[in-house]
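Excluded from the complex is one protein chain; the other protein chains are retained at their positions.
Now for chain A:
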Amino acid sequence: MANMAVSRIKREFKEVMRSEEIVQCSIKIELINDSWTELRGEIAGPPDTPYEGGKFVLEIKVPETYPFNPPKVRFITKIWHPNISSVTGAICLDILKDNWAAAMTLRTVLLSLQALLAAAEPDDPQDAVVAYQYKDKYQLFLMTAKHWTNIYAGGPHKFTECDSKIQRLKDMGIDEHDARAVLSKENWDLEKATENLFS
């Protein structure tokens, strides 16, 4: 690991640790290994969004060429969001790609991701299925996103209707997460989800 990358990460780590956001429990960061090449971030779902009340864990990998190239960030916590893959957690965010600037920091990244949760950009989607639902069936999108936040990120909203549909598929021998993913994709249409799974 290049010297500059390590010294920068060390410094940024400290910066996050003493930032006011950490006092408010809105962002968190921890070290994964001694070589400072991998960190774990955490952001709180912003208020007045379907992600409110959830805690979202992020994998942060620091490249050798940091800070001249962006850190590689992905959601470990499963999330239903147009700009984040519901399968891999990959993120579509300009500052993690072409608009990265060497003077940006881990704190800016975490805060930008929080901002992304508050303001999705469905026209530049990472997950086309989610983006389509967001644009076409917004109420269903809100429900799905809240449901995922409840299940995977500890959010407060329970949806018994969703749970019972998932149970129906589980009874057919489908893995719980697969069942949830298919139902979410098919706008919670049990018939279509079954068709999709067994065709």
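The definition used in the following text is that a residue touches a chain if its C-beta (ideal position, glycine included) is under 8 Å from a C-beta of that chain, and two chains touch if they have at least 3 such contacts; residues count from 1.
Keep in mind that, in the parts below, contacts and distances are computed from a predicted model.
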For the complex's missing chain, which UniProt name, "Elongation factor 1 alpha-like protein", "Exoribonuclease phosphorolytic domain-containing protein", "tRNA (adenine(58)-N(1))-methyltransferase non-catalytic subunit TRM6" or "RBR-type E3 ubiquitin transferase"?
"RBR-type E3 ubiquitin transferase"
Among A:107, A:146, A:165 or A:180, which one touches the chain that has been omitted from the display?
A:107
Touching the unshown chain, chain A contributes residues 4, 7-8, 11-12, 15, 65, 67-69, 95, 101-105, 107-108
